[in-house]
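One protein chain is absent from this view; the other protein chains keep their places.
And now, chain A:
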Amino acid sequence: MEFRYLPMTEADKKEMLDKIGVSSTEELFSDIPQEVRLDRELNLKKPASEYELKKELTEMASKNANLTEYRSFLGAGVYDHFIPSVVDHVISRQEFYTSYTPYQPEMTQGELQAMFEFQTMISEITGMPIVNSSLYDGGTAVVEAVYLSVVQTKRKKILVSAVLHPEYRQLVHTASKGKGLEIVEIGHKDGQTDLEQLEKELDEDTASVIVQYPNFLGQIEPLEKINELIKKQPKTMFIVSSNPLSLGYLTPPSEFGADIVVGDTQVFGIPAQLGGPHCGYFATTQKLMRKVPGRFVGETVDEEGGRGFVLALQTREQHIRREKATSNITSNQALNAVASSAAMSALGKHGVKDMAKLNMQKARYTKQQLEEVNLPAAFSGSFFNEFVVKLSKPVSEVNEKLFEKGFVGGFDLGRTYPELENHMLIATTEIRSKEEIDAFVKEMGDING
């Protein structure tokens, strides 16, 4: 078998063995004790030729119903948005996708500057002054925010809104077991965080309160009122998980007293790809800068006074601080941060706002049309691009019928909210045309009629 990634010839090998002073490569492995040596070949599928493998994997991919062929009304944290062509061309530059973390800044100014620009863009969108160069995804960013609040306040009680993304909540629960944290879930009322319960649970042991804006059910949470409640406990930190696209039109959480704003930039230039990789962002106040997890890129000068960029504040990080680090995180999602930066640059100041509004317009049209077929929205509050309707049948049954007609239906809320059985969370993004929405509404009416 030929291996196109292995360049050594037999002659090369012989010369190298001579230099090393051994007669075979086998001798180089003689330090591995016989008892742990594998005395057989690994039992894996045979190596495949390039042509055969591509054919097989293309067939495998075609067994998945993909969103370019189906019309999707599914969101729930992962959205089907327009991705400008520039994005993939930018991240296909090998200098971006094959490079390592820019620990040697003289050679990696491009990556460092791209991260610095990402930090600036997220700072602009969230209104928070301090932004890191990205984290794994929105969910793990929430977990890191929780850790920070625990370190900062030296408290262990965390209040989590039940309409924070259910998977994000699960991550917080998992993480709490490592640090011995107490997690209290605050229920929802008419689709929004229950403020009465929040007020009741909030006390001098509370490290932080986490809400999502717009929340998992699409509703625009009353951050102003939530902040007023939280400020009654001056040390308690206010963490907001926010869809950055929505902030093109909605007032950013920074104006409602948020201490940490996190979320996922998947909405900007990153395909759904079964939920990962996406790209978490982490934005906070000046005061908390030195406690932030992950990497920062900072501006500096070189020996000749020219502008340059380097990894800054590295003494927070694991490779230096080891067990005393602010987090165990080593990587960010640099390539996806570049993708999102390219998308945000293409959209620019006006495009992000236009795109946010377009989402709101199309979602409102979908909602109105569904009302016409007797499927009114379940909650009365204002929303971004997602809303909930109650169906007459189980959501899974409706979705199967929709699928036959070429639609990917909305999220089945009964999966994670027992009280919302037969409720569907419907997302309409800017790429759904009126024609597609009308066809979807007609099917929904027929199926639920």
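The definition used in the following text is that a contact is a pair of C-beta atoms (placed from the backbone, for glycine too) under 8 Å apart; a residue touches a chain by one contact, two chains touch by 3 or more; residues count from 1.
Here is the rule we use: contacts and distances are computed from a predicted model.
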Message: So one subunit is absent here. Using its UniProt record, which name fits best from "ABC transporter ATP-binding protein", "Cytochrome bc1 complex cytochrome c subunit", "Probable glycine dehydrogenase (decarboxylating) subunit 2" or "AtpZ/AtpI family protein"?
response: "Probable glycine dehydrogenase (decarboxylating) subunit 2"
Field: Hidden partner chain, touching residue among A:Val310, A:Leu370, A:Ile426 or A:Ile447
entry: A:Val310
